[in-house]
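Only one protein chain is missing from this complex, and each of the others stays in its spot.
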Amino acid sequence: MTLVLCRVDDRLIHGQVLVGWGQPLGIQRFVLADDEVAKSGWEQDLYRMAVPQGLEVVFATVASAGAQVRAWDADDRRTAVLLGSVEAAAQLYRAAPSVVRRINLGGIHHRPGRVERLPYVYLSPEEHRLLTELSAEGAEIAGQDLPTATPVPLGSMP
Amino acid sequence: MSVPGWARAFLRLFAIQGDWNYERMLGIGMGYAAEPLLDELRTRDPARHTAAVVRSAEFFNCNPNLAGLALGALARAERDGVPGEQVSRLRIALCGPLGAIGDRLFWAGVVPALSALAIAAVALGASVWAVAGFLVAYNALRIGTAWWSLRTGLREGLQVGGAVGRSWLPRAAERVGPVAGFAVGLAVPLAGRWLLAGVKPSAMVLAVFLAAGGVVLSRWGGTHYSAVRYALIVLILLGAGGMVML
Partner (left out) sequence: MSPLDPGTLLLLLAWGTFVALDLVSVPQAMYARPLVAGTVAGLLAGDMMTGLQLGVLLELFALDVLPVGAAQYPDHGPATVAAVTAAAGAPWPERMGTAVLLALLLAVLGGWSLQRLRHLNAEALHGRAAALAAGSQPGLRALQWGGLGRDALRGLLLTALGLAGALLLRSSSPVPPRLQGLLAAAAIGCALASAAAGAARSAGRGKRLHWLIAGFGAGLVIAFGLG
């Protein structure tokens, strides 16, 4: 029960995540579930450097995160899983729906074809459809950039 | 005499958030600041110059005080002829880490630490000097950091990540947090005593009660609590109630 946050954020770890979520929630382990970063040594060095000492950082492909997420949830370290895309979130959720349960949309930025849903959430029609499917499968999906902000459920996004 | 490109870019760093928008965040500010750094490509390799200018204004976000690291590193990579795809990859990869380290160092560290120390100093009688000290200390730190950032970025190019990792930045971000915690802890009772110096004991009790109540609400009120909302509700209710009763 120590998986406290599953967040879609295309910058993975940044100030909002560490200072905004990490400190108040007392997160002890950050999992960066991203296929690109999992095979890029220099990017891993960058992320590791930005994280305070004493915090565990795990780099994993989305598939391997899906295989390990139950174990993370069961051990005693408070864990946040960060995902770089909606597709990755879908893959993780479907690997362990009863553990992941909630998906936080924290930062999905503009790209051609994406439409603004919240100032920090831009979604393409395909991404929106995928999230709607996940929601129908039982995932609780909401946009929330910081823990002090009011969450906006997927269904209430314009 | 012409001003060197890096010096003009350095000055433009102070307006790096001048066109903050939800689509590209600091992108336009970065592009504007990169202009003098990319100038030498204009005659040497015009096609590359155009492509580099397009890339220089794409999405970017990090703490503004560390933006020079990315600005310098990306300009260096463009000038060294690094493939465009790799430049874009570096640009995206720098956002999160430079944001994390800069926000910890400045927004959650240096700023609250200096602000709280200034409050404490005012409460102990330092008056405007505390305010001047706050401004001087903060600006010395961040201008020095911006200067170091741009020079380091320009020197290191693609290797900027490793250079930052070996530099003073991660350690400083680590150490400033406890200092900020201590400073704010120190400032709260001092500010309370100084601000409440002239009020009656009954009003003082009200202040302490509301202060404690606010902290409790912030812990258990979830996202319904915000400091400003709490204060607005308290002041409006008290004001309206007081006008009716007194």
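Think of it as A and B in the order they're written, each chain with its own count starting at 1.
Throughout what follows, a contact is a pair of C-beta atoms (placed from the backbone, for glycine too) under 8 Å apart; a residue touches a chain by one contact, two chains touch by 3 or more.
Here the structure is a predicted model, which is why all the values come from computation and not from measurement.
Visitor: Identify the residues of subunit A touching the omitted chain, counting contacts across the whole complex.
Guide: Considering the whole complex, subunit A reaches the absent chain at 14-16, 19-20, 22-26, 54, 107, 110, 119-120, 145-146, 148-149.
Visitor: Residue-wise, where is subunit B in contact with the chain that is not depicted?
Guide: Considering the whole complex, subunit B reaches the absent chain at 14-15, 17-25, 28-29, 31-32, 35, 49-54, 57, 61, 64-65, 99, 103, 107-108, 111-112, 115-116, 118-120, 122-124, 127-128, 131, 134-135, 138-139, 142, 177-196, 198-200, 203-204, 206-215, 217-219, 227-228, 230-232, 234-236, 238-239, 242-243, 246.
Operating definition for what follows: only the chains that are shown with their structure count from here on.
Visitor: Distance from the CA centroid of subunit A to that of subunit B, rounded to the nearest Å?
Guide: 24
Visitor: Help me check something: in the complex, which residues belonging to subunit A touch subunit B?
Guide: By the definition above, subunit A touches subunit B via 11-19, 23, 40, 42-43, 45-53, 109-110, 116, 119-120, 122, 147-151.
Visitor: Using the touch definition from the top, list the residues of subunit B that touch subunit A in their complex.
Guide: For this pair, the touching residues of subunit B are 22-25, 59, 61-63, 93-104, 107-108, 161-162, 164-165, 170, 173-174, 177, 223-224, 226.
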